[in-house]
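Before anything else, here's the structure in question.
Here the complex is missing a single protein chain, while all its other protein chains stay put.
Chain IDs A, B, C, D, E, F and G follow the sequence of writing; residue 1 opens each chain.
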Amino acid sequence: MTGFADLGYARVDTDREARQGLPEVVYAPGKQPSEITGIVTELLARSTGPVLVTRLDADTAAQVRVPGGDYDETARLLVWRPAQPRPFRVCIATAGTADWPVAAEAEAVCTAIGLTTHVVRDVGVAGIHRLLAAREDLARADAVIVVAGMEGALASAVGGLVACPVIAVPTSTGYGAALEGVTALLAMLTSCAAGLTVVNIDSGFGAAMAAHRLAHTAAGLR
Amino acid sequence: MTGFADLGYARVDTDREARQGLPEVVYAPGKQPSEITGIVTELLARSTGPVLVTRLDADTAAQVRVPGGDYDETARLLVWRPAQPRPFRVCIATAGTADWPVAAEAEAVCTAIGLTTHVVRDVGVAGIHRLLAAREDLARADAVIVVAGMEGALASAVGGLVACPVIAVPTSTGYGAALEGVTALLAMLTSCAAGLTVVNIDSGFGAAMAAHRLAHTAAGLR
Amino acid sequence: MTGFADLGYARVDTDREARQGLPEVVYAPGKQPSEITGIVTELLARSTGPVLVTRLDADTAAQVRVPGGDYDETARLLVWRPAQPRPFRVCIATAGTADWPVAAEAEAVCTAIGLTTHVVRDVGVAGIHRLLAAREDLARADAVIVVAGMEGALASAVGGLVACPVIAVPTSTGYGAALEGVTALLAMLTSCAAGLTVVNIDSGFGAAMAAHRLAHTAAGLR
Amino acid sequence: MTGFADLGYARVDTDREARQGLPEVVYAPGKQPSEITGIVTELLARSTGPVLVTRLDADTAAQVRVPGGDYDETARLLVWRPAQPRPFRVCIATAGTADWPVAAEAEAVCTAIGLTTHVVRDVGVAGIHRLLAAREDLARADAVIVVAGMEGALASAVGGLVACPVIAVPTSTGYGAALEGVTALLAMLTSCAAGLTVVNIDSGFGAAMAAHRLAHTAAGLR
Amino acid sequence: MTGFADLGYARVDTDREARQGLPEVVYAPGKQPSEITGIVTELLARSTGPVLVTRLDADTAAQVRVPGGDYDETARLLVWRPAQPRPFRVCIATAGTADWPVAAEAEAVCTAIGLTTHVVRDVGVAGIHRLLAAREDLARADAVIVVAGMEGALASAVGGLVACPVIAVPTSTGYGAALEGVTALLAMLTSCAAGLTVVNIDSGFGAAMAAHRLAHTAAGLR
Amino acid sequence: MTGFADLGYARVDTDREARQGLPEVVYAPGKQPSEITGIVTELLARSTGPVLVTRLDADTAAQVRVPGGDYDETARLLVWRPAQPRPFRVCIATAGTADWPVAAEAEAVCTAIGLTTHVVRDVGVAGIHRLLAAREDLARADAVIVVAGMEGALASAVGGLVACPVIAVPTSTGYGAALEGVTALLAMLTSCAAGLTVVNIDSGFGAAMAAHRLAHTAAGLR
Amino acid sequence: MTGFADLGYARVDTDREARQGLPEVVYAPGKQPSEITGIVTELLARSTGPVLVTRLDADTAAQVRVPGGDYDETARLLVWRPAQPRPFRVCIATAGTADWPVAAEAEAVCTAIGLTTHVVRDVGVAGIHRLLAAREDLARADAVIVVAGMEGALASAVGGLVACPVIAVPTSTGYGAALEGVTALLAMLTSCAAGLTVVNIDSGFGAAMAAHRLAHTAAGLR
Partner (left out) sequence: MTGFADLGYARVDTDREARQGLPEVVYAPGKQPSEITGIVTELLARSTGPVLVTRLDADTAAQVRVPGGDYDETARLLVWRPAQPRPFRVCIATAGTADWPVAAEAEAVCTAIGLTTHVVRDVGVAGIHRLLAAREDLARADAVIVVAGMEGALASAVGGLVACPVIAVPTSTGYGAALEGVTALLAMLTSCAAGLTVVNIDSGFGAAMAAHRLAHTAAGLR
């Protein structure tokens, strides 16, 4: 038993669920619809948990020939067999309305893998009272995902308010010196609030998977 | 009650311990020994937990006039009132011997704030069997801190092996295209292993504080 | 009449005071002590206002042979004929203690050219209540200079609180992804708070001169 | 009373007008027409000043369903309830004809919020006599907004001529080493003319809002 | 005899085959179909080995008027007179399915110039057992071409396993901090596995030509 | 007499021909066809030399309503009143066929302003004998314009062969690490061949104008 | 049998010699003299081939307490048990005299591991006849290592002349736009000569190890 299924165009990691509690997730860019179909079919057959395809545009989604999937266009996510909700609470906070698509991916992935989410939108620091009004929402969370572009200052502000893990997601929102999200990324990495962690630009998926790891450890300790 | 003590040169955040479970940590660069002395004195008086000064060189450490501190030169850390050990287990893995000073900071801070640490040194992917031999150490951890410079590939390899949170710390080890740690940073952010999170270059402290946040949530869920 | 004095090694702009309300300011790096001496002597003879030398280390300052100057080592500033105080109020806010040398330059230059200053130190967003406690100080200001390194989030937070001009000064405080101040610079330029303006990294002088321009216009409109 | 209106997709900062003298301005990119419609409706109901939507393309503008707005395609600006003109004079100078769209945004926003504008176009330093011929226009201004791409040298030249605040706006005009406006941005930040301030690349809006802050202070001092 | 044929728009290097064992290869971007036709015709007449056109899209390929060519759309390669297979074995390993087009170019060029190829797809380090299962394939190779995007960690892992030359090809697969392949490039250059060599981003062609040089030397030594 | 014509949207520098021996050249991007029409009309009326519009696409060129112009689509250049040929000889050498459009601009501008050109195409250093075969062409030149993308090594090779001025033009030819011409630019600036000068990426125009300046001085010395 | 020796501060890869034909090489920076002593002792005991310490300054070398080592200060290399010479011929070509220390490392490592070297110094393209005079030396080589800083054009010139593998080593020689070797690195990666491969900046060691891999394959094919 090798722990993977060799489809020629892909080696599906069939050991992933046993190792990490979730089947392999399919990253769509660069894959043919037929390849996605093949990989998903294999994953559904070889595992029992939720099967996800990320960063999938609507046209390609329509060509994936596996019944039972649920597609979310904003989140660009296609899901089979979503997990039962677990009591791990993830609060997803966005700095501005334009950060929503990235936050939507984080929320949809969290939901698909069984995390409980609560969204607080548009609480950027230019009107800090909006964030302060959300302190109770933040305090109830087991982890906070902060989604922000431009200068990304919301991550630092949230990081100073809560005691739980903060996963910062820089977005490519903004123009000019925002450098397609690089500025927010650098700013979050150098936050004056201690203990923040950061994922790749626009990676709502990465933040949700980091929350999955947290929930795994928290569950193990219970 | 304002939640801070105004010393003129610093506004000590005396509310931090109540808010986040740890007193404010003092970042030494740019501060005079007398200022560090004043801030530490205030923190010891206004809080009950461990008080830490980070990135402190030996010469300055010798000029900080507060009794009872314990200085670790490799970690560049000065600590008063270290916390009692808690059962949250942090495994700290380094890619090479040259990454040790950063890992030493992570370990010393974890220990000072009461996390239980286990160190696995020199398991870079150029000899992947060294890492595979450490799988049990990794599997027992509640969180893994991966410390690696150059191309930082260890973070991806560890991320693929464990289910718990992985906090990646890029180091400035290496030369030329290593770009003072920027290459490792970028590589860790774009890891093919899902759910990794990243902190600033050479920030063993940041990784330890992220582990503190994890332990906080894990304890709350117990 | 040419509007300048040609000293060979320098063309001193003797028209500057008439044109902009202040004599030319001498930037020390790259100049010999004898050159600084010559330029300052010329400026004192050809103008009536304050004469300043910036970014001057103590050793070079000791070799400048012009009586009556007052040297501030933290600000690295040497001043002759400081201006009478004017009622234009500049509030200088710093994110951390390590930002002080840059803020000190801003304060010393403001004072030397006759602006009234008020300093609020160590109000970084990791403990946002420290900043909120300073709201009245900020509200009384005619302009705010925000001095911050690392991710520079303080500029956005202040920008959202006050109605007056905010001049953001990124500092080279921090390490790794702080990129010697470039991260704070980019973050301030992309602030979600509208109408912030930014000067060069570590340029407390530039911020003070921008305040001088504001005071000039405000005075003209009175 | 919370100081904001929660529309679900946005938290409209209804306290902004009281705090900063202008209602919140809507940044269009990433927002649905229905969201813009909702936010603008809320702002018109909860404030009394001008309501603006920036960076709005003509197609989206046509889908915003709020009567009474005035759309400027060059400036990409949609305005309701423009302010009465105030005597604060802003001179907007451009280096070349290609910089006009950014300058047009600055002018349209200034006008919408009640500042008096005067435009001087195409006075780049390659023909410095064109700028010198505009010295009187510049001298009459309470603030100058300099809009320039390529190497952005106009900002330094203007900065040396006038005593009032100079707000430099780098534009993405040019090619190759112009690096989409980054070169002009860096050049303006390192200008040899003291006291210049800089806003984000192509941000005519940011410059106008900085002028708004200047006018606020100048009016308060009157 | 000059060693080249001057077609006006091109100086075809007719000495290349004698000098380096292969006729000049035509890089399509920026060339007109008629120019490609002319150069290929010349090369076929003046040499005896395989003639290749790289990075050629299907539309342009259809306009090249030289009979006998074989076009591979995935590899974007047009080939006349492919070489007889030689016993030099190149193993081409990819990290993910999305890296296939670059690997396809490497494979198609290798095949066209007579190298024997073996492809191992989708063995990224997130599931390291997939790579370890391919150890025998790797061990049989005379050279390995590793094709990987994102953080490019596969190159280091392979570099640590095999003794033969490893040619790393970074790809532009990924987003955000992947920086269009620059991150993988830098990571491969700073690999902790000694003796790796690197070619340009997405250059499957460059890797195949490097393998050609290896085969040349190996054949010469036999 | 002001030395310029104020058309509102442009200040045409009517003094340029007297000052620099050529009327102002019109840079098309960002200008409306009507604006180009207006500026060209003014220039034809106020000067006697050649009038040029650069970087002009064919569609816009068709909308410029000034009779007598001659449009070159490859060079993207529109010319009225080309100058009489002068004996100043410019040799334009390209590294590859793909560099031709930039070289075409250099050649067309040189011709329009009266310089005598000779083109040597496709002499990149990968087949150095092609360049050495052109040594006589190079030796006859009064100046050489070297047009090269990718690593730009041709500039160094030419710089080592000739005694006359070498103007290097980096092009955006290439991919990946070519960084849109930045690599060639940096390489040319750091050439081991002394006395090379460099212009902006893809600026065939800039190189031609630099040659114009050379010819001006050479003529003056005759 | 684990394949490594755990010294606490290092996991010495004792399987490396069997796997790759050479014992692990010790990278000195960041290691204590006692650690180097320990690792070398272990390697000498557990393997039979040459043991090397790279990037070792003279002071530290003097503190390494293992008899029998031979230290080369220019190459910063300490060697025990150098290998017997093999007939694989490596030609090392440098562009300028200042590139020598990097070439010296390449040569010393090659020699230590048994490759036969021939050095051709100072053949930069500014005087191309110097390189052409070395054509026979180059033609006799089984591989060429090109060591060049500044614009690194020598790699392209050599790549066009020889048929064997070319390993390009960019050096940090030069100033300004040479960007500490990044310019040479980028230039070599985008060479117009096909099939070049590149190693890290200043990595004479990396080039020698790449040659070792070539020799391994060539030997296997013989």
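Assorted remarks:
Rule of thumb we're sticking to: a residue touches a chain if its C-beta (ideal position, glycine included) is under 8 Å from a C-beta of that chain, and two chains touch if they have at least 3 such contacts.
Since the model is a prediction, treat every value here as computed from it, not as a measurement.
Set against the missing chain, the residues D:23, D:50, D:114 or D:174 yield one that touches it, D:174. Listed residues G:96, G:159 or G:181: the one in touch with the omitted chain is G:96.
Taking the complete complex into account, F:25 is the one of F:12, F:25, F:43 or F:184 that touches the chain left out. Even with one chain removed from view, chain G keeps its contact list with that chain: residues 96-101, 121-123, 126-127, 129-130, 133, 173, 175-178. Against the chain not displayed here, chain C makes contact via residues 2-4, 8-11, 13, 15-16, 24, 27, 29-31, 35, 55, 170, 172, 180-182, 185, 200-203. Think of the hidden chain as still there; on chain F it touches residues 19-21, 25, 88, 142-143, 161-167, 185, 189-190, 194-201, 205-206, 208-214, 216-222.
Here, only the chains that are shown with their structure count from here on.
Chain pair E-G has a twin interface among C-D, A-C or B-C; that twin, with over half of the contact pairs alike by residue number, is C-D. With touch defined as above, residues shared between interfaces to two or more other chains in chain B number as follows: 96, 126-127, 161, 176-178, 182, 185, 189-190, 194, 200-201.
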